[in-house]
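A single structure is presented below for examination.
A single protein chain has been omitted from the complex, and every remaining protein chain is retained in its original position.
Each chain gets a letter, A, B and C, in the order it is written, and its residues are counted from 1.
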Amino acid sequence: MSAHNHEGEHSKFLAHHFKSMSQQTAAGKLGMWIFMAQELLFFSGLFCAYGFMRFMYPDMVTQGQSSMDWRLGGINSVILLVSSLTMSLCVRSARSNNKAGTVKFLVATMICGLLFLVIKGSEWGMHFHEGYFPGKFFNPVAHAEIQDPLAHIFFGLYYVMTGMHGLHIVVGLGLMTWMLVRANRGEFSSENYVSLENTSLFWHLVDIVWIFLYPLLYLAK
Amino acid sequence: MEKRDMGKPVLFADMLSSHHDTGSNYLNAKKGFLSWLFTVDHKRIGIMYFVAISVFFLVGGFFALLLRAELMQERIVNATANSYMISADHFNEAFTFHGSIMVFLVIIPSIPATLGNFLLPLMIGAKDVAFPKLNLMSFHIYIVGAIFLVYTIAFGGLDTGWTFYTPYSTETSTSVVAAVFGAFILGFSSILTGLNFIVTVHKMRAPGMTWVRMPLFVWAIYATSVIQVLATPVLAVTLVLVAMERLLGIGIFDSNLGGDPVLFQNFFWFYSHPAVYIMILPAFGVMSELITTHSRKSIFGYKAVAISSIGIAVIGFFVWGHHMFTSGQSALATVFFSFLTYAVAVPTAIKVFSWVATLYKGSISFTTPMCYAFVFLFLFLIGGITGIFLGAISTDVHLHNTYFVVAHFHYVMMGGTLIAWIGAIYHWWPKITGKKYSETWGRISSVVVFLGFNLTFFPQFIMGTRGMPRRYYDYLPEYYNFHVLSTIGSWVLAIGLFIVLFNWLHSIFFGKNESSSNPWKAKTIEWTDTAVVPIEHNFEKQPISTHGPYEFDELVKPVKTGGH
Amino acid sequence: MSETVGPDSAAWQGSFWLPQNASPMTSGQDALFYFIYSLSVFFFVLVVGFMVFFAWKYRKRKEGESTVDIHGNTKLEIIWSVIPGVLFIVIFIWGFFDWIKLNVVPQGALEVRVVGRKWDWLFIDQKTGAETSDLIVPINVPVRLTMSSADVIHGFYIPDFRINRDVLPNQYTVVWFKAEKAGSYPILCTQYCGTKHSQMVRYVKVLPKEDYDKAMIAAQGAGLTPVELGKKLFAGKGACASCHSVTPDKVRLVGPPLFGTYGEMQNVVHSGGKKETIKFDDNYIRESIVDPNIRVVVGYPPVMPSYQGQLNDKELNALIEYIKSLKK
Partner (left out) sequence: MLKIVRNKKRQNSSEHSSGDQKHSHNNEHGLLPVRLYVGIFIVLLMMIFMNIGISMLPIPSIWIVSLLIFVAIIQTILVAVFYMELIHEDKFYSFVFGSAVLFMLLFFGITLGEIRGRDFFTATEGVKMMRGVDQNGNFAPGGPKLEKKSEGSH
């Protein structure tokens, strides 16, 4: 990384309207944290809908959850946790100017993300196989164990929550591919790491949402 | 209904810069249509928002006149759906169109996007907002969402009102999913603008500018941005759930599938009440600036006015239930919401009293912005006071969903935010365009708007207390005279607003150039440290903030005889 | 839509602001309304007075004249925060007690079940089972309305009794009133519910005790011929009148006009899209009532709701007889 001296602290990443790199980094981080606050409230709407459904139809929800396979959910939780670890280590290596480490951990995180999507897709496939389509398309096949017509609400909300979460994982993967390109170009250093750290913040938030989704959808009998 | 605002800025900018001889400024720094469309200069983005919002305001206003004209018609007994000037469905589409355009496209972005964009960096001594490209993206998202929403409502015939109440919105055959998607996109523009402003205020203030040395407009925009960031996502998720409700039928809000319509109202109003504070808080900020500058007096109780902005923003999140007092909401929630509605009324009262107290012992010049400030104080006072009627749960039973509510929110939103927006545009007109506007026509317009406004909406208060419900296109005969009065008033109001528009257009094309960089002799940085028309990077040298925003030259220490 | 237009533009009985107060038990809010009103006028005049006075007294006399540097006065600021605060709490508590009275139904109230449906009301008297489109109640007797909606949210609002509650499709909502003045008072819908939201106007008819009993017996439709019962169902319970016209001029409403159509050939379109021309006979009427969207008359939207399970056979036959009787 170019050795920069103090008075000419005009590294090539400094935008014209910022006075110093530290101001630019701090602004970038604060912007991302506010975006995290906004994402949190976006998911809060879905969790509130889940709370309503659980209050109105307690027995239907437990019956609906009987079809959920907590083992697959557990594996997904572990995968996302591993991806969180690798993401943090990726940022750490970027900030200690270790380009190889950054790329290595970034790729590991993306693999975990893809694995998560594969498992989630297979779970959806299982439900479709049983005929548990969301909302008005809900017609469980003959041998399916859930026949209660009201269970379509649980599955409707299940697909919306996990679908929205999956969409955020896809967005996260897109961000990470862009980060991978920039990491290969060697743009990240202990001085200019804020976009990588923002991607990691986004990924950790997606992990936090799953930390709440998993017990509420799979475990809360 | 195609909007041709794109062409306007080109003509507008060339006209301006060609007359200008004072070297390069942000208007003539770059030429051509693309230089406007892809600019990251917060001042140009502010102007583009201003042009777009004015065009949408005209479109929304046209539908308001259409509604008023239909309501003036003589009553036809046993009227069928299309026995009046416009059919029942068209009337429903018209009030939905009027409501959606005015709320989503005009009044929420009006002051934060135009003046917030233009003034925030200037007022805190920054070169630009924290994320200029994000700022441009917000504008493009706004334009895409706006065209999408206007198109779907116009051709899809949306007739659910701007509130999309289920189960009507989940079972009507009109284009609800498309309109909901349009509003979803617009929500993002609001969130990203709010995010941009919060980071700008926190990280990019001029050296020496502590929080108590910031102009009150910046306080108000900061409080508005906090609400925009924390409330709009809940609207986004509500709209996603309504779209899922219609596409997949997931049954959260639709009662035929086991959902609960009152839950939708909770979700919707959790955003929409803070949204009305997104609308009015910037107007408060503008008022603090206008009244202090034009009465040459420092604001009365700076800390109280600043903290009350934040107070309104925070308490504003606890009061949404007063929109649902008669909707079958639980009794405990009703009592809780009524009490907190009064809690949020106190800071608003403090602000109004502080403005009037600022006038005391000032040197008040009746320029056009000051006329609009007085019109704001008068109308907002009526709007705020009628809110007290609606806050008490027992009087609200009789007044809920009647024309009393229509008059209340028009007094607060149009009498408040729109009048403050017009006053603010007049106030900063020399700085934005470098042109002089005609003072006499400005004052005439403020009088005509004031008279037209009161003639339009005061009869609606009387109709409301007498029991005329909202969103009616055919009503009982005893309300006829009030509707006639209100329609005539709407014409006078339209004339007033057109006078304002012509005044601005005339000033752009034929107005004389502004010679001084601080015509009102204000003390905030955007006047004192910039050229007549600010250069592209706002300041030649980084301004240092040494004094409070309202220490005017004429201020003199009060004589030590215990004078307060 | 109510054929009975009710008292057209009777002189306005009521004060300048509020309509007449025909159910004082529930409309105790007038006192609070006028209390807030007087406070508002006082504060409005006070603030605007100060504004105008300051604007005139301290207008700019000459350029750059000096003004006093006042940054605030905590004593004054505390006063003008506490006074509104206290007044607001007084208003809140007063409103709260009135509201409790509004919601607690006295014992022994007359039970009436209200069903709001798209663009009409139906009142079912629990004691006699009578179904009427206008609410007929005895004078000086508390009446409790348990309301629910058959499709979207409607708003049940009687301005003269100061009661107003949304009518929800998925839960009951309850209002009560005790009319103390005979007469006819409009019922209006206050929650937007579609095309004819503004024409769901019905009337509360407050009658002395004996007239009330007579009206109830008539309303039960005992001893009506099938055609008369069909006519009552068509306008009342079935709310068919809100979409089908029965007048000789065959005016076109939401649904096809029914005058003189019995026995005619009608071209209809199947739900699958296949067109066909059939005779407008008993079976087609019965099928259209029970399962309307199977074969819809060409040129009309398939929006008719199904009455399956809501009209028993006697009522179906009565309706068919009534439609048959609609000819010159």
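Convention: a contact is a pair of C-beta atoms (placed from the backbone, for glycine too) under 8 Å apart; a residue touches a chain by one contact, two chains touch by 3 or more.
Only a predicted model underlies this, so the values are computations on that prediction, with no experimental measurement involved.
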Partners of the unshown chain among those that are drawn: A, B, C
Among C:Leu122, C:Val268 or C:Ile289, the residue in touch with the chain that has been omitted: C:Leu122
Which of A:Phe128, A:Trp178 or A:Phe212 contacts the chain that the document leaves out: A:Phe212
Contact with the hidden chain (one of C:Met25, C:Leu39, C:Ala150 or C:Val290): C:Ala150
Touch criterion as defined above, residue of A:Met87, A:Cys112 or A:Met161 at the omitted chain: A:Met87
Positions on chain B contacted by the hidden chain, ascending: 202, 230, 234, 255-256, 258, 260, 262-263, 266-267, 270, 317-318, 321, 328-333, 336
On chain C, residues whose C-beta touches the chain left out of the figure: 103-105, 107, 111, 113-115, 122, 124, 131, 146, 148-151, 169-174, 237, 308-311
Where the unshown chain meets chain A, residue by residue: 22, 25-26, 29-30, 33-34, 36-38, 40-41, 44-45, 47-48, 51-52, 54-58, 62, 70, 74, 77-78, 81-82, 84-85, 87-89, 91-92, 95-97, 150, 190-191, 197, 200-201, 204, 207-208, 211-212, 214-216, 218-221
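By our rule, only the chains that are shown with their structure count from here on.
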Rounded Å distance, chain B centre to chain C centre (Cα mean): 33
Gap in Å, rounded to a whole number, between the CA centres of chain B and chain A: 36
Centre distance in Å when chain A and chain C are each reduced to the mean of their C-alpha atoms: 49
Residue list for chain B, restricted to those that touch at least two other chains: 258-260
Chain B-facing residues of chain A, complex: 15-18, 23, 26-27, 30-31, 34-35, 37-39, 41-46, 48-49, 52-53, 56-57, 134-137, 150, 152-153, 156-157, 159-160, 164
Complex contacts: residues of chain B adjacent to chain A: 126-128, 130-132, 134, 191, 195-196, 198-199, 202-204, 229-234, 236-238, 240-241, 244-245, 248-252, 257-260, 263, 267, 537
Touching residues on chain C, where the partner in the complex is chain B: 1, 3, 5, 8-9, 12, 14, 16-19, 27-29, 32-33, 36-37, 39-40, 43-44, 47-48, 50-51, 54-55, 58-61, 64-73, 75-77, 80-81, 84-85, 88-89, 91-92, 94-96, 98-99, 102-103, 151-153, 155, 157, 159-160, 162-166, 168-171, 173, 186, 188-199, 201, 251, 253-254, 301, 303
